[in-house]
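Below is a structure I'd like to ask you about.
For this depiction, one protein chain was excluded, whereas all remaining protein chains were kept in their positions.
Note that the chains take the letters A, B and C in the order they are written out, and that residue 1 is the start of every chain.
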Amino acid sequence: MVDQLPNRGLELEMLQEMGMSSIDDLFDDIPVGVRMNEPLPLPPPQSEEEIIADARRLLGANLAMSEVVSFLGAGLYRNYVPASVFQLITRGEFLTSYTPYQPEVSQGMLQAMWEFQTLISELVGLPISNLSLYDGSTAAAEALTCAVRVHNRKAEQKDTVYVSELTPPDKISVMKNYCQGAGITIKFIKHNSDGSIDLSSAQQAAGSCGVYVEQPNPLGLLDGGYPQLKEIIGDKTALIVGIQPISLGLVEAPGHYGADIVVGEGQPLGSPITAGGPIYGIFACSKTYLRLMPGRIAGKSIDVDGQEAYCLTLSTREQHIRRHRATSNICTNETLIALMGAMHMSLLGPEGLNHLALRNITACNLAKQKLSEINTIALPHLQGTHFNEFIVELPSSAADCLDYLDGIGIIGGFDASRWYPERKNWLLVTVTDQTSAKEIELLAAHIAAWSVGVSA
Amino acid sequence: MVDQLPNRGLELEMLQEMGMSSIDDLFDDIPVGVRMNEPLPLPPPQSEEEIIADARRLLGANLAMSEVVSFLGAGLYRNYVPASVFQLITRGEFLTSYTPYQPEVSQGMLQAMWEFQTLISELVGLPISNLSLYDGSTAAAEALTCAVRVHNRKAEQKDTVYVSELTPPDKISVMKNYCQGAGITIKFIKHNSDGSIDLSSAQQAAGSCGVYVEQPNPLGLLDGGYPQLKEIIGDKTALIVGIQPISLGLVEAPGHYGADIVVGEGQPLGSPITAGGPIYGIFACSKTYLRLMPGRIAGKSIDVDGQEAYCLTLSTREQHIRRHRATSNICTNETLIALMGAMHMSLLGPEGLNHLALRNITACNLAKQKLSEINTIALPHLQGTHFNEFIVELPSSAADCLDYLDGIGIIGGFDASRWYPERKNWLLVTVTDQTSAKEIELLAAHIAAWSVGVSA
Amino acid sequence: MSRLFDFAGGVGMGYSQPDTLMPKESVSLPASLIRKELPRWPRLSEPEMVRHYTWLSRRNFGIDTGFYPLGSCTMKHNPRVNEVIAQIPGIAQIHPHQPEHHLQGLLSIFHEMQHMLEICSGMDQVTLQPVAGAQGEFTAVRCVQEYFRKRGEDQRTKVIVPDSAHGTNPASAAMAGFEIVEIPSLEDGRIDIDALRAVVDDTVALMMVTNPNTLGLFENDISQASEIIHSVGGQMYYDGANFNAILGRTSPGLMGFDAVHFNLHKTFSQPHGGGGPGSGPIGVKSHLAEFLPGPIVKKRPIASGHENFAVDDMWYGWYQPANSIGKVQQWHGNSGAVIRCWAYYRRYGYGLKDMSEHAVLNANYLRHALHREAQKAGVTDMFVDGATTKVAKHEFTLSLLPAKEKYGISAMDVAKGLLDKGYMAPTVYFPLVVPECMMFEPTETESRDTLDKFAKEFIEVLQQDAEILHEAPITTPVRRVDEVYAARNLCLRHPFDE
Partner (left out) sequence: MSRLFDFAGGVGMGYSQPDTLMPKESVSLPASLIRKELPRWPRLSEPEMVRHYTWLSRRNFGIDTGFYPLGSCTMKHNPRVNEVIAQIPGIAQIHPHQPEHHLQGLLSIFHEMQHMLEICSGMDQVTLQPVAGAQGEFTAVRCVQEYFRKRGEDQRTKVIVPDSAHGTNPASAAMAGFEIVEIPSLEDGRIDIDALRAVVDDTVALMMVTNPNTLGLFENDISQASEIIHSVGGQMYYDGANFNAILGRTSPGLMGFDAVHFNLHKTFSQPHGGGGPGSGPIGVKSHLAEFLPGPIVKKRPIASGHENFAVDDMWYGWYQPANSIGKVQQWHGNSGAVIRCWAYYRRYGYGLKDMSEHAVLNANYLRHALHREAQKAGVTDMFVDGATTKVAKHEFTLSLLPAKEKYGISAMDVAKGLLDKGYMAPTVYFPLVVPECMMFEPTETESRDTLDKFAKEFIEVLQQDAEILHEAPITTPVRRVDEVYAARNLCLRHPFDE
């Protein structure tokens, strides 16, 4: 079959033109000792129809969140990506391009990148945005090392950064991997029992290279204390805020209350969850960090005729120029997914973003209300403001409750003891713009039934 | 919401610039007596998310042939359309264009049309192909009227055409509607009990304006007698052959055995069944019919610089020029679907078409073999050569059998008594390249079980 | 150039297929039926095929690439979610011969669409079977024909068509066997009531009218025309190609029509790339309903045992009109198009009225902007309105006759000049009543910015020297194409090595 190999059947002609007589001639530079002499022990090739049938069978065996009632979030969120976004992102000119090394024939992608930077910059309230990092966790990790690069010389607490103790362990694990090579110590900031940040604990971070907190925090809480953080930690310590981008349709942009770097998981803006990737990491910062930040940046320039034109810029930070002194090793990144984000943002507009945020928070409020009516469970942070998820304290383990709900066909949320092992009974319930009132009723009813059962 | 109306919210500004003050001003030319004064009694607008949810719910309630075991064909056939075809046809430049009135900016579509014409011309063995008619039935109907336009003056049997008696009644109904205005009488040609054409009956068509037969015929039979037809009916009578395009990967092209016009349902080449539309009608002919044929034709030309260029041609046949003397009233047609056909043909290549035909006929042979092993049923045309469907004679009504199979989740075929009312027990069983051996086993087993039951 | 028949390729096919179920050798055909030579199709690998059609597409203009003010064609944006919906297996993989209980979702959507079109048009019964506007016309004409046959009024052999009508109107009526009586229109394309009166008698079966007419003007004498036709026992047919102008503001029913077709692919946005597919449902008043092609969808109570298949509290079933003309397409029409148009309708609901209002707003605004820019640039001597009127509906015409007479610049020159500016040209030389006609239909999906920019650049084109404009277009994939050469040197397929 020709299929993907247009020269199938022409091998001999081509070889003969080069004065060779067999494909083996092309490989005789491989020393005999390292040659693979047996065929690859793999199954035979499949046709497109067979592949798609197998894919449908295997992936069809997965339980897609779109096919059940789900309250699982914890960092990745059910969302809706407008149909036009998929249609446009799969245009071959976008899909099958690569890094725009030749700007003259890559203006479309470069301009889209530059527009993405602007959209993110406006979203988070900071002048600089890159395009883009792998995901929210690596963006957070790169922000920490970037903060150290910028502040370490003058820092009182050298090689030290502080991170909110609520940060999910998997994210902390990524941070540790990224930080250990540079000899950075990660210390933790405490939170109060109502979930809000312990400002006196934060005080201890002053003089370190950077502080990382999340808004909303991993318990789903919007923390009204953050606007004081910058003053507490001071100018020489980077305030790094991890955000859920949709929330910024309602919640103040961190750049407006002193954040120096804003990072986050871009997924809710334009990308399906896709089992956790490909998604894209948001990274924005103030001018101070520009030359030591990681990742790609597109700049607006002119061509030889003086016409508006775009190109990659500040590449001297990057590995292909600076090699081992680069600000990051990132090369292949998540541009195409970020571009989906740009398309989604373009369609939303400011009011659309605001409405999307309102859909999340009102659904969350409804869920809080319904669940708070159940006597056998508690909402430990009921008084706090949540964006789209919150903790429910159960009368028995969250794992048991999730099992029970799973039997009914409901994904009830996230077992928070996977993050906070001592919190066996904490269930993190997530609602998004995709959650219906009926689904909330259903969850409340079944949690009530289960909790009455275990309480009895 | 702006959504599809970019000027939402700008109405007043725009009106004022025109010296108006309300939208009503734009409609005051509508006489009071015919104004609609109440709002349209329709439901409120829906968001994209709500529409898609409703579509999934409603269309999800349909039983798609891709989700069950199906042997239903009878003119429309389960097929596979390569993924790249969908991806390319939805490129906005193709999707959102219209009739290429301005050839300078429509070269892509025009060239694709011209290439389609060539592909079809090669497929059926005739020099001319249009692009395209609505479906197979209207193509057949237009072929009849075209034949009369061409031959009537010299015809011995004026205003008369002959059609195979096996032709499905719905298709005959379309033919009648198209023919009646021109005063054309449709007479019928008989078939022998083995399903083959009765050549002596065909003899009677000599001197009429045209003869319409199908290859494979509606019983699924390939008729070895057709190559004699042209000689029998003579030069002054158009031989019109309706084809299933896939079969021509194996079966002689009608143009090579004397057909003057070849028509057919394009669907199996590049288009999903889609409940019967949009699909596309194939229409090809010899030079004799060119100036009196229906539909669009693209021609190769040059531009003012002498460069290769394409444009619509021979439009003087069409309604927008010739008005009531046009060869057809067709205006909007099925170009986009025909283009899917062209893409599919491009990917298949000659060998791919041949293989696809072989997949059909071998699956059909396997099904015939398995079903012929069942004692309680009969295959009345067992000795004939079938392409991808055949008649099974059941011990009781096909309708009953289909009901029984439906209960098991199998679409068992087509109740041929819907075409031939006296044949209550005839089931038309269709297999295609999409049918698996396992499905054939399943059908055989369940038909056997049912027929034993009713025979007992 | 990328040419399909240049791809000679390797061996095999561009997408690999599973094996046959039995060995190829097992197949035996009668010798007379064996194909001796396979079609001389090209051989493309998938990468080549993708690149070829991508290349072709990039040489094509669509709404997605720019403003497409092609009058009479309603080139509005095609929402992309509709394409997603049309790929759902519950429509794409449906066979029209499946039993009703397999198709309740489809049938309920059909029913909803019939109902919606009945409401919007003021008709009593709609069928979705015709697959394009012209087929809708033919279908309706056939129903009227059978109506009169049943009444024994066989003398009604004539169909009246204004000379400004679209070509499909007379063509469809002629196909059904009617004699066409063309009546001249007034200067503004409107019906000449006196001319109409002069030709009517009891041989008239039908009058076909487009309203707003092909100049974009509302026929304010329409009730009178209906009366005249009805007074001699004839029927009134509404060509709904311009339905985008009147939704929720008036209806063919209110104007006295007996039958109407809809160009769903225009008004309801089914993409019809390159010329189709379309969908041309018709609606009729109750006296014509028994003649409609079947099947039509009706609802009824759910039979017991069928509850599981139902999508709501009613059962949707096929229904055969008593004296049906039979079929005009072998299946159920362009169901896939109907589904897309349903999705489009759902987006607006009762707001279809807003949609029409914006279409009319945009058309009037563009007309205003063109005059405004002409004034600003001092080129008011180049064109005049195709018809004098305070307001147009969803489209309007200009006559470039002054430009032609003064500067030798034709409507076609201007059209080609617009191509160079990155626009699709408006419809030219139609309707014929307007000399050097250009017909503009912006649709509701264009922004004010686009209209303003277009108006400016239109005037820029007019300001070019005639000699330069004769050379246009120069920036397009090819330059002016020689259509005469194409007709004289017919090359309708790849010649291979003949």
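Rule of thumb we're sticking to: a residue touches a chain if its C-beta (ideal position, glycine included) is under 8 Å from a C-beta of that chain, and two chains touch if they have at least 3 such contacts.
Quantities reported herein were computed from a predicted structural model and do not represent experimental measurements.
Asker: Quick one: jot down which shown chains the absent chain touches.
Answerer: Hidden chain contacts in the full assembly come out as A, B, C.
Asker: Can you tell me which of B:Glu49, B:Glu67 or B:Glu156 touches the chain that was removed from the display?
Answerer: Residue touching the chain left out of view: B:Glu49.
Asker: Out of A:Ser201, A:Thr288, A:Gln319 or A:Ser397, point to the residue that touches the absent chain in the complete complex.
Answerer: A:Gln319
Asker: Given that one chain is not shown, which residue among A:Pro227, A:Pro380 or A:Pro395 touches it?
Answerer: A:Pro227
Asker: Mind pulling the chain C residues that touch the left-out chain?
Answerer: Touching the missing chain: residues 6-9, 16, 45-48, 50-51, 54-55, 58, 63-66, 76-77, 79-80, 347, 445-447, 449.
Asker: What does the interface between chain B and the hidden chain look like in terms of residue numbers?
Answerer: 1-10, 45-50, 82-84, 86-87, 92
Keep in mind that, in the parts below, only the chains that are shown with their structure count from here on.
Asker: Report which of A-C and B-C is connected by more C-beta pairs in contact.
Answerer: B-C
Asker: Return the chain whose centre of C-alpha atoms lies at maximal distance from the corresponding centre of chain B.
Answerer: Comparing chain centres, A lies farthest from chain B.
Asker: Indicate the whole-number Å distance between the mean C-alpha point of chain A and the mean C-alpha point of chain C.
Answerer: Averaging C-alpha atoms per chain gives centres 46 Å apart.
Asker: As a quick test, compute the distance in whole Å between the mean CA positions of chain B and chain C.
Answerer: Comparing mean C-alpha positions, chain C is 20 Å from chain B.
Asker: Can you list every residue of chain C that touches 2 or more other chains, as numbers and ranges?
Answerer: In chain C, residues 9, 11-15, 17-18, 43-44, 46, 50, 54, 79, 81, 83-84 touch at least two other chains, as defined above.
Asker: Show the residues in chain A shared as contacts by 2 or more other chains, in ascending order.
Answerer: Touching at least two other chains: 2, 48-49, 82-83, 87.
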